[in-house]
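A single protein chain has been omitted; all remaining protein chains appear in their positions.
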Amino acid sequence: MTTFLQQFVNAAALGGVYALVALGLTLVYGVMRVPNFAHGGLYMLGAYFAYASLTGLGVGYIPAMLIAAVLVAILAALMERFIFYPLRNAPHVHPMIAAIGVLFFFEAAVQLVWGPDFKQIPEPVPGILSVGGITITWQRLIVIAASVVAMLGLNYFLKRTLTGTTIEALAQNREGARLVGINTNRAGMVTFAISGALAAIAACLIAPINSVAPSMGEVMNLKVFAIIILGGMGSVPGAIVGAFLLAFAEVFGGYYISLNFADVIGFAMLVLVLAVRPQGLFRRGT
Amino acid sequence: MLDVQGLGIRFGGNQAVQDVTASIPAGQITAIIGPNGAGKSTFFNLISGFYQPTSGKIVFLGEDITPLKTHQVVARGIARTFQTTTIYRELSVLENAMIGHRVRTKAGLLDALLRTGREKRDDQESRAGAMRALERVGLATQANRPAGALTQEGQKRVGIAMALSSDPKLLLLDEPAAGMNPEETVNLMALIRELVAGGLTIALVEHKMSLVMGLADQILVLHHGQKISQGTPGEVSRDPAVIEAYLGSHAHGGQMGQSTQGADHA
Amino acid sequence: DKVVQIGYSGPLSGGAAFYGKDVQSGIDLAINDLNKAGGIKVNGEKVTFKLVSLDDRYLPNETASNVKRLTGQGIKYVFVPHAGGIMTVQPMTTRDPEFLLVAYSSEPKILEANNPMTFMLPPRYDNYAAPFVKTQIKAFGKKLGLVGTTSAYGKQWADVITDEWKKQGGTVGANNGVDYGTTVDYSSAVTKALAEKPDVLFVGGPSQPTALVIKAAREQGFKGGFIVMDQAKFEQMETMIPKNYLDGSVGVLPTKEFSGTQVFVTKYQGVYKKIPTSEAALNYMGVNVLAKAMELAGTTDDPEKVRAQLSAAAKAIPQSKTVYKLFGVTPAGHVDAEFIIASVKGGKYTKLRMEKTFK
Amino acid sequence: MLEVRDLSVKYGNFTALHGVNLTVNPGEIVVLLGANGAGKSTLFRTLSGLQRPAGGSATWNGTPLTGGKPEFNVSHGVAQCPEGRLLFPQLSVQKNLRLGAYVHRRDPAGTEQALEHVYSLFPALVQKKHDPAGSLSGGQQQMVAIGRALMARPQLLLLDEPSLGLAPLVVEQVFQVLQQINQEGVSVLLAEQNAFAALGIAHRGYVMESGQITLQGTQNELMNDDRVRSAYLGV
Partner (left out) sequence: MKPGTGTVGWIVLFILAALLPFLKPSSFMLDVGTNIMIWAMLAYGLNVMLGYTGLLNLSHAGFFGIGAYTVGILTLKAGWSFWLAWPAAALLCAALGYLLGLVAFRTREDAFSIFTLGVGVIIQLVINKWDKLTGGNDGLNGINPPTGLEALSKGLGLKLSSGFYWLALLALIITVIVVARARYSTFGRSLIAIRGGEDLARSAGIDVYAHKLRAMLLSTAIAGFAGGVYAVFVGFMGSAVTGPVTTFTTLLYLLVGGIGTMAGPLLGTGLLYSVAQSLKSLQDYQYIIFGPLLVLLVMFAPHGLVGLWERIRAGRKGGGHA
């Protein structure tokens, strides 16, 4: 029983990690339909910028996170301006390939600057919480909480604020959006900037749990794309449910079946869900 | 030719088509009219197998086609066009029509790979069938132009040619005259008449009363998904329910434009 | 004057780049040392070296391609640091053109291929099993849990340790290995392994994830010992997690703790600003042995002759050039050196004795 | 006042408009007639800033409209109900309409009022307000498009074939409303295939052929012009 509960907590923490990364992507992929494969790269850069701020500038954890968020946001906005915007009318695979090119570039650049070795970001709140034999580190609790907060915030932003609606409108019909007076250039950049900032914040929160390495984004990339489709494109609650679902499938699949096949189980569940509900969990069928 | 019985479909809480029983007689032109959102396009979508009805039955030439998939319905001889012009803009006019002919050919992947006699025959037949259709709509000379380069009206004709090349017995046209000026509308009416004279049965949805009144042998009126009237143009345009729901002052004028002007000056 | 090119095909980008780079740094350092010292004299001619590196992203087919390219440029000595690549190119060594394959991988199968042109640098990992198991059973108890990485190499390790553990009378729980390269959080694997209440955990993969596994186990209250696979380096792990977490572990002694390695360690740190691991040290050794063998063979063009002189070369050069104490090279092409393992207690490394070594 | 001077527009090497001259005086309804492909939509797109001209100018009360920034044009009082509707298919009808008032986002009260007005004009939309616009029937979508343009509360309203796909009764209403808002001071430029209805409410009109204005005149002049009668009125 303790083991079961411990696994439950583990799954929740992993779900939090997935959700945090997926939420940043929801905005550009789920809503704007831009398959930004460089999102994993932005996530990775976020971790490195924070690392550099911590070790190079000697600032604290929170300032480092803010610096990283701002830098990555700027970078993401520039990407929108110079790559995705010009490709807005091209078929889907074009921006996807361009994004992969950017990802290659980011990884190589980071390796050149910081080397290929793993880096450490220490936990800002070290220590563990232990209740009745169940343990969880504070950092993981923070991740879970942050993912829920980010989800609520993002959902509110998209569904209840005008800027949010603007983003959705822009994604669904760019000309229509311009025609009602939306500055689509700016809105597009703002959207990417928000997504970039979310990626960086996610990276800063997750880095102390996992490692900081040039390939850290790649590992996440496929999973978070899958999560967004699993939850239903454009649905923020869907993304978070998808994230936790995948995490639980992996953890409990690994626990009851075989750890060797944990990843297989995760993707098998994805495939299964899509076979039954092709439009994802949270989107109404058309 | 086509009989529907108790046909209905709901989208969530919205009963878009409800308990419609009607028939489309062979060799005639049946017009379907009704206010916006009455369920006309949905009615066509049901017949062509695009949507599965939630109730009712569709019988075509004595066969129950309700459960059939769209391509099977087309194979039985029902073709259609869409309300907004949808064609393959980047393909040539001829290719568009050839795609429409696909349902009459059998050659598959294996035939393609082995270049069998069937493949060669089917290919020639597609070309011939497509050209026949293009001639019928008057586009034969434009066969090799990209369809997207044609005018709106030309594109509408491409859409009709695509439907015609499947050798249909029944043709469903959804607002074929939308966006056409009076002159073009008259041309279209002539085309439709010709098609019917050639043995085709046509059902069409249209808001242009000049066309409807000038062409239809029979009119079916939908409102809120239900059939509220059916009859000859004369009968329908005198039906108070139809006037109330749809025609308004147009009931008495032939040309809708004139009556608007009249209302204006009133 | 003559320049001899040394080929290298390893992962220089992607998830394993850190590993490929570490290996490359050892080769590079040795070549620079040799060149700075004015090169070597072969048959009266001055010979310097040049490294030609190609990225293979850890993919054996890329390694094969790279090796063809390198040998096509007339290169006769190629370093490859992963078992998959090594075994893919082994059959090519004796085809025209011939070349000497310097293999950096502790996989015993490399030797089983009986390839006459292979020169294998690290000790076989099956050497470690017996002393590791003996120490940990004695110190902690008879129940073993497995949370190693699931790379080819990690799985072999797990098998060897399992066999040895049973042989010495212990019991082994289910294998809860996970891929250290792609796993985002190790907690659940650790939880599963700990559910069987093991006394000792087998862990290991690259240092950083290994440290995270150890951390997760300690955080979940594990008090027992660890058997750490040779791929993970204590000297790197101790910078990542609290040192006391490592207490009760057995693994390979950090390079800097070997006697006589200080010269190398200082030199390496001066250039690369980081602690050298055995990746760098063994490849540094490999290049030096190779160079010496060329001197002894009196040729740089005939890899077969050079190969024949490897053992003599190993014995002829000082420890400053081999880093570790070398006894020679076996006829099968395997380095015969003193390799020491250690257990950690109170942050200190205690050397363990090896009773018998496979060569 | 809308002043279009020698406006030319090119798509690649194809010239869609050749030096078009046209004016809409304050408070006027002006109709633009033309066959398919004449260039009407091109002119409208240019006036909204969606298309950059190759030459010439277009100004609204002296403000140039040709800067290629639609948002600028809308905020200066020029709104369009475009060909092809350009709705946001997955957003609800209500959100589509509200976005029409994007330039008035600092005036929520005015927006609410406009919204009420649009709903009263198209009661069919009331029960659809929470449905995604893409699920509506063709005619209902056209209503949303017109409604969205009205939401911007423009001084100059550009309508590109607003009656497309609308039931006759609704067309009648739309034209009545156009007259009504025109009387409230809004200038209207209207492209229509339904020439009778359009000329019926217009003060003046232009005829465009192959990207050029070939005829212009008052309502009466056009109504009685033989060419117009045969080509556009179908008599």
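Just so it is clear, A, B, C and D label the chains in written order, and each chain counts residues from 1 on its own.
In the analysis below, contacts are C-beta pairs under 8 Å (C-beta built on N, C-alpha and C of every residue); 3 or more make two chains touch, one makes a residue touch a chain.
Remember, predicted model here, so these are calculated numbers, not experimental data.
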With respect to the chain omitted from the figure, which of B:M98, B:I160, B:L173 or B:I228 is a touching residue?
B:M98
Touch as defined at the start, partner being the missing chain; which of A:Q6, A:S53 or A:Q111 qualifies?
A:Q111
Check the options A:L5, A:I97 or A:I128 and report the residue that touches the missing chain.
A:I97
Touching residues (missing chain, whole complex) on chain C:
12-13, 52-55, 58-61, 64-66, 68-69, 71-72, 83-84, 87-88, 91, 96, 109, 150-153, 155
Where does chain B touch the missing chain, residue by residue?
48, 50, 69-71, 74-75, 79-80, 82, 86-88, 90-92, 95, 98-100, 102-103, 105, 107-109, 111-113, 115, 119, 122-123, 126, 162-163, 166
Tell me, which residues in chain A touch the chain that this view leaves out?
33, 35, 83, 86-87, 90-95, 97-98, 100-109, 111-112, 222, 225-226, 229-230, 233, 260-261, 263-264, 267-268, 270-271, 274-275, 278-280
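Note that only the chains that are shown with their structure count from here on.
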Kindly list which chains stay connected to each other once chain A is removed from the assembly in thought.
B, D | C
Highest contact count belongs to chain pair B-D
What is the distance, in whole Å, between the centres of chain C and chain D, each centre taken as the mean of its C-alpha atoms?
75
Name the graph shape formed by the protein chains and their touching pairs; answer line, ring, star, complete or other.
line
Full enumeration of touching chain pairs:
A-C, A-D, B-D
Of all residues in chain C, those that touch chain A in their complex:
13-15, 17-18, 20-21, 150, 175-179, 181-182, 184-185, 187-189, 191-192, 194-195, 206-209, 212, 219-221, 239-240, 274
Seen from chain A, its contact residues with chain C in the complex are 3, 6-7, 10-11, 13-14, 17-18, 107-108, 111, 115-118, 120, 128, 130, 133, 135, 137, 140, 209-211, 213-215, 218-220, 250-251, 254-255, 259-260, 262-263
Residue numbers of chain B touching chain D in their complex, please.
11, 14, 34-42, 83-84, 151-153, 175, 178-186, 207, 209-210, 246-250, 255-258, 260-261, 263-264
